[in-house]
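With one protein chain removed, the remaining protein chains of the complex are shown where they sit.
Chain naming follows the written order as A, B and C, and within any one chain the residues start at number 1.
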Amino acid sequence: MTATLLTPEEISLLADQLPGWTVLGSKLQRQWKFKNFVDAFGFMSRVALLAESMHHHPDWSNVYSRVTIELTTHDLGGLSDQDVQLAQAINLLQPN
Amino acid sequence: MTATLLTPEEISLLADQLPGWTVLGSKLQRQWKFKNFVDAFGFMSRVALLAESMHHHPDWSNVYSRVTIELTTHDLGGLSDQDVQLAQAINLLQPN
Amino acid sequence: MTATLLTPEEISLLADQLPGWTVLGSKLQRQWKFKNFVDAFGFMSRVALLAESMHHHPDWSNVYSRVTIELTTHDLGGLSDQDVQLAQAINLLQPN
Partner (left out) sequence: MTATLLTPEEISLLADQLPGWTVLGSKLQRQWKFKNFVDAFGFMSRVALLAESMHHHPDWSNVYSRVTIELTTHDLGGLSDQDVQLAQAINLLQPN
């Protein structure tokens, strides 16, 4: 369960591994636009379940039908393998 | 916002209007099977938002990836237009 | 993570260990009554997060402000230590 910081080389490969995500400094960021708030919050509920199960939680925000998720590993001050695993799990969710 | 009981004739037409739903006595029932609990609960969160917004709530249960929803109008002791409206709104949700 | 069936002796002690829960055959059951649907579903969301994190899920139902949770270990056909752990975690939630 211990997180391991990614090397600069590993970070440079993330864009290919994680469709839709952008590396912004020490964070991974992705945005979603849903049909309405109901679909946006249904997605957030599924992400919440994944996050709690992985013991790794997003920095995220929502405005009506838009959801923005930022992933970073606060304890290590950068991107870790746990951020990649959560991003991959989120990408496997079928958007509504 | 007042609910109106359906006539026997209106009830006999429900099967055609509400794909997937079955009339069981004074209830409408439908079951869903999702990939896993995460998807099942994401669906439930969206249904909860619809229900609260409509001031009309389901009798429902969940076992892992399965969700069963029963709709009836307790106050009137039967099926009403509010059950039909909630069933239609649920049917418009894109399952995951 | 492997679940272990409880012995009859362990089951006989559950009532003391798990305030509010009742042993019904091979199930643990507890019911809650909240102020309204909003509070009931907020509680369900928290239970969902606990359950997914423990990889052990409830059989549960909701009617407006009432929530009924039944715990059993389907794979083993009876009550296991995982049911006890989930019941304890749920009891630690502060009801609204």
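The criterion applied here is as follows: contacts are C-beta pairs under 8 Å (C-beta built on N, C-alpha and C of every residue); 3 or more make two chains touch, one makes a residue touch a chain.
Because the structure is a prediction, the values reported are computed rather than measured.
Residue-wise, the contact with the chain that is not shown comes from B:Ser45, picked out of B:Ser26, B:Ser45, B:Ser61 or B:Ser80.
Screening C:Leu6, C:Leu28 or C:Leu49 against the full complex identifies C:Leu49 as the residue touching the chain left out.
What chain B contributes to its contact with the hidden chain is residues 45, 48-50, 52-53, 55. Touching the omitted chain from chain A are residues 37-38, 41, 44-45, 48, 51-52, 57-64. Looking at chain C, the residues touching the absent chain are 37-39, 41-43, 45-46, 49-50, 93-94, 96.
Methods note: only the chains that are shown with their structure count from here on.
Each chain gets one centre point, the mean of its Cα atoms, and the points for chain B and chain C are 25 Å apart.
Under the contact definition stated at the top, the residues of chain B that touch 2 or more other chains are 37-38, 41, 45.
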